[in-house]
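The next block holds one structure in the form of structure tokens; read it before the comments.
Note that one protein chain is taken out, while the other chains of the complex remain in position.
Naming follows writing order (A, B and C), and every chain is counted from residue 1.
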């Protein structure tokens, strides 16, 4: 584990950079100040990048639009790998037809629709259509009535043996400097425990997220895992998952892991990043390009 | 483990009977048919009983009223030991003053109020009174807005180091033949996991429930644990808890444990009742009295 | 939570003091220096005390002998409440006859023997006597071959539905300044997970430990929980358990909880002692008596 002053020197060592989104590129206050220079430097050096995120609440296009509106024009939808995309792939491969019931916003459901499958919020499942429900998905913590729809979900799952997918494994997410919000992954764990069934989870630290991005790259070029580095702010998801997949990893201190806690938490958890950097901002001098 | 045809022969063996309420005396359909004869027989034989229940949503008086209205006139408030009463005792002993924030109905909060302590629903905690909050209690799954108030609870607990009490350890409870409802104990576990703190739980199988009833008895008579039997429908709460406290135990098959599953579940869990009975109904013949 | 300079002022506030043994009265290096003055002061003030310990490896007599040999003459066996004594009470009440198989030393098994029950190490269970085995107890991490006897235990428990008791809930215990040892409670959890059955655990933080001591007192005098204080070095056992039972609690910093970590760990776990003291040593001046 090395402490690196300037993230630029890490970019220089790898061909492809995987970034977590929240806590690395943006926070609840907007973009991490100066992060645009990182993407300029990547472009100038002809290095590639992917955003690997547990955010399943919106499609890659919507996520990219969000970055663009904040001022980060460089990010395009084809560079975003989200746990929602793995959910969509799962449905494509494993759920042939019927209704996919979901908890989340209409937006979060829209982009996972596939030919032959119809999505329907849990609130609209009735005795007349319950027979056609062939899967149930936990997509987002918004867009439904918690009390009514969570109780309804429990009872649907007690009656039907269907695959249940959790599209975001996080248990909470930050809302502001002081507040967090319960995430759909936390709610899903409560319900999994009550119904006693095994849900399918997509999201870091699970390898399947990294594999999805790795496969996107291999469609157009050959690549070795040693040429990729994963950059994240959370030891238990970004760093643990990146390490296990065989990637070098960078812990940045702009999000979940505070500068004063980094060393203690690395020692306490045993999750070791290859590097620790204050930020993912590449500080460029006049000779950088 | 013996299978006993008539619950009456068990009553004959003990001085004091502890009953679980739900699944033993009543179900979602009302009283277990014939259960009145059990209480008549207890009275005739001058045997005592206590109802030991994880229901913290109402006071002993309200719970007794409920039984009376259903037609079971024998049950008086002084015979009911609920997890809510342990919560009240905890507040008496350990929380000297301030506001006790709660999740639950107004009714559930009312009876745990003690001199010097003021209860306030989580929804009414504000920046102006948060400094006075000295404890937080999970009382009931009704009476609050799940999304707003659970998120608010998470953020209160991240900011304040106060005792948190869970007055009902169940994760779900039956609503009808087909449906269950998420209980406050399940919700509390989700939030405990998110905030990473240790909550204090009152309810079976924890010994403190049995000890509370045992102490009530010892206030007016001497008693040996061998003279008490615990009757319940749930292996993990009634039977495990009763066994651990040193009581003989009876599993009845009118609630959580179905007749066809009893043997398999006893073997799978290793939780062994002293007896298994179809019901807690004492079938009286003309010579019984 | 108040930081108290001299433990003497806490003794002055209560009638009865409960002490944890390891980390409070003794460490792996012997007695906590000066702890004798605490017991002299207790005697002078006619205050009573109990040692409440998760150590089930020896009988109360052997534990008292140990303290006496170290130079703490005041401690008598009748003042010691161990998780082994709860195990013995459980066997008395719930296991009528047969063989009690155990993992532990011969010493640890000897004192839990009761009339009618015969203890036998797991290594001596054979096809000729397995039918008589009516309970199995995890007593101590020493006295048996881990590989042979743990595998044998798993297979006995897969075949027989019998009560399984864990007489020490700790997962590890300190051996020296630098090293710990795996405790029988940790081993028991691994096996519980493999066989999928529910074991019965005795030991702090469970209320039954405190209740046992509380009942010993009530045999000869009346007492209110407000007159007792629990002194311990471990938040998750001594303080959590004492609080839940309704006692005031003192965290001392001579064992598991280091002075520099106390505040952080109290905030992180939400387990709040009534007081924090550096040690349980009563520093006496000439006017103390």
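We take it that a residue touches a chain if its C-beta (ideal position, glycine included) is under 8 Å from a C-beta of that chain, and two chains touch if they have at least 3 such contacts.
The model shown is predicted, which means the values in this text are computed figures rather than measured ones.
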Kindly name the visible chains that come into contact with the excluded chain.
A, C
May I ask which residue of C:46, C:69, C:126 or C:178 touches the chain that does not appear here?
C:178
Among A:157, A:230 or A:277, which one touches the chain that has been omitted from the display?
A:157
Please identify which residue in A:36, A:170 or A:206 touches the non-displayed chain.
A:206
Touch assignment to the omitted chain, from A:89, A:142 or A:278, lands on A:89
Residues of chain C (touch criterion as defined above) contacting the omitted chain
141, 145-147, 150-151, 154-155, 158-159, 171-172, 178-182, 186-187, 189-191, 193-194
Missing-partner contacts on chain A, residue numbers
89-90, 93-94, 157, 161-164, 195-200, 206-208, 211, 225-226, 236, 240, 243-248, 266-272
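Here is the rule we use: only the chains that are shown with their structure count from here on.
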Whole-Å gap separating chain B and chain C, where each centre is the average of the chain's CA atoms:
28
Taking the mean of the CA coordinates per chain, how far is chain A from chain C in Å?
45
Which chain B residues touch at least two other chains?
none
